[in-house]
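The complex appears here minus one protein chain, its other protein chains still in place.
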Amino acid sequence: MEIINWSSILESLLFAAGDEGLSLKQLAEVLDIDEIKANEIIEVLKQEYDKDENRGIIVVQLAGTYQLATKKENAPYLKKLVDSPNNSTLSQAALETLAIIAYKQPITRAEIEEIRGVKTERPLHTLVSKALIKEVGRAEGTGRAYLYGTTKEFLDYFGLKSVNELPKLPEKVEDDYIQEEADLFFEKFQETINS
Amino acid sequence: MEIINWSSILESLLFAAGDEGLSLKQLAEVLDIDEIKANEIIEVLKQEYDKDENRGIIVVQLAGTYQLATKKENAPYLKKLVDSPNNSTLSQAALETLAIIAYKQPITRAEIEEIRGVKTERPLHTLVSKALIKEVGRAEGTGRAYLYGTTKEFLDYFGLKSVNELPKLPEKVEDDYIQEEADLFFEKFQETINS
Partner (left out) sequence: MPYQVKIDAFEGPLDLLLHLINRLEIDIYDIPVAQITEQYLLYIKTMNELKLDIASEYLVIAATLLEIKSKMLLPKHEEETNENVDEFSYEEDPRDELVERLIEYRKYKEAAHDLKSMEEERGLMYTKPPSDLSDYVKDIRPEKTELNVSLYDMLAAFQKLLRRKKLQRPMATKIARQEISIEKRMTEILDELKQLKGRKNFNELFPYPAKDHVVVTFLAILELIKRKEVDVEQQENFGEIFVEAVKKGAKVVGNY
């Protein structure tokens, strides 16, 4: 009989879910068990973490979800990590944010956060302070949120004449659609001529 | 004297860095140790993960950085977490083009087309927009065509530490290399015209 290693699976799931976390319900569904059992499994993982001081992560329960987080004791090192970034490069968060703005400008912070799934205040600050983006207006509607766009410095920096020169994104949806459709059509076509 | 628990700290750092990863140099800096020591610490954590089957994460070396990732065995559960199982993989055309670039970089489009025997504009676009290849310069001579090479993202995408890790280019390919799908396809064609 195959033994399912719940701890291992749970750790994988929580790890990949990141800051989003997973609810007990989601976990139960994915693991195909009931919530009581899911809860037990979580408790087991928690205990394993607690008793093994070599772990640097813990299980926390936040806003109805379970997620992994770093151990508080290690905070000083995380601080050093944040402080030390080779100041010459942008963090991935900043690069992601910049990409979204470059391709979707003008865009509000809320829309960016919608795409990234995480708070984006800091990357925006960084990008504004590096003059790669700027506020280009206000959105219609309530709140009249700021709209962000790229700057002339952005173009200079990346050696572009205009934003139109940005490499095309894979017209993902559309392309895949056409391709899939063609494949599907062909598959069925084969079935037909074969029948 | 306070004992520093390197494994725990390293796990915290790698966890926080996520898919941005940390280079040996960064780790050494943050931990305030030399790279040899940093390397040792990484090895220790790796071993701890390996010998404890309750872990669901592993340390991987991707494109020059260390990252945490989930264990491959647990992939079926992670897949269930994703709403559409369509992980858009690369098309055959894109893979062929990429293979040629990976082994012959820097290379121009014309040279790639010479090898493949077909136009290759579209796969090149796809690969650029997926950040798997980039323009790395211009060829000498008239036209000064763009030269293409692979990116860090390429390494990450295929799970490689560096391009040196690419499997050797097969010098002699087995003659009985069979393309079953193509075979099937051809049968159908014949049936159609014969019917």
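When the chains are written out, they are named A and B in that same order, and each has its own residue count from 1.
As a working rule, contacts are C-beta pairs under 8 Å (C-beta built on N, C-alpha and C of every residue); 3 or more make two chains touch, one makes a residue touch a chain.
Predicted model only: the values in this text are computed from it and were never measured.
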Pick from A:93, A:107 or A:147: which residue touches the chain that isn't shown?
A:93
Footprint left on subunit A by the chain that the document does not show
12, 15-20, 26, 29-30, 69-70, 75, 78-79, 81-83, 86-93, 95-96, 98-100, 102-103, 115-119, 121-122, 125-126, 129-131, 157-160, 166-167, 169, 172, 177, 179-186, 188-189, 191-192, 195
Contacts of subunit B with the absent chain, listed as residue ranges
15-20, 58, 60, 67-72, 75, 78, 80-84, 87, 89-93, 95-96, 98-100, 102-103, 115-119, 128-131, 134, 151-153, 156-160, 167, 169-171, 173, 175-179, 181-183, 185-186, 189-190, 192-193, 195
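Just so it is clear, only the chains that are shown with their structure count from here on.
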Return the distance between the CA-based centres of subunit A and subunit B, expressed in whole Å.
19
Where on subunit A does subunit B make contact in their complex?
5, 7-13, 15-18, 22, 26, 29-31, 48, 53-57, 68, 70-71, 73-74, 77-78, 80-81, 84, 86, 91-92, 167-170, 172, 176, 179, 190, 193-194
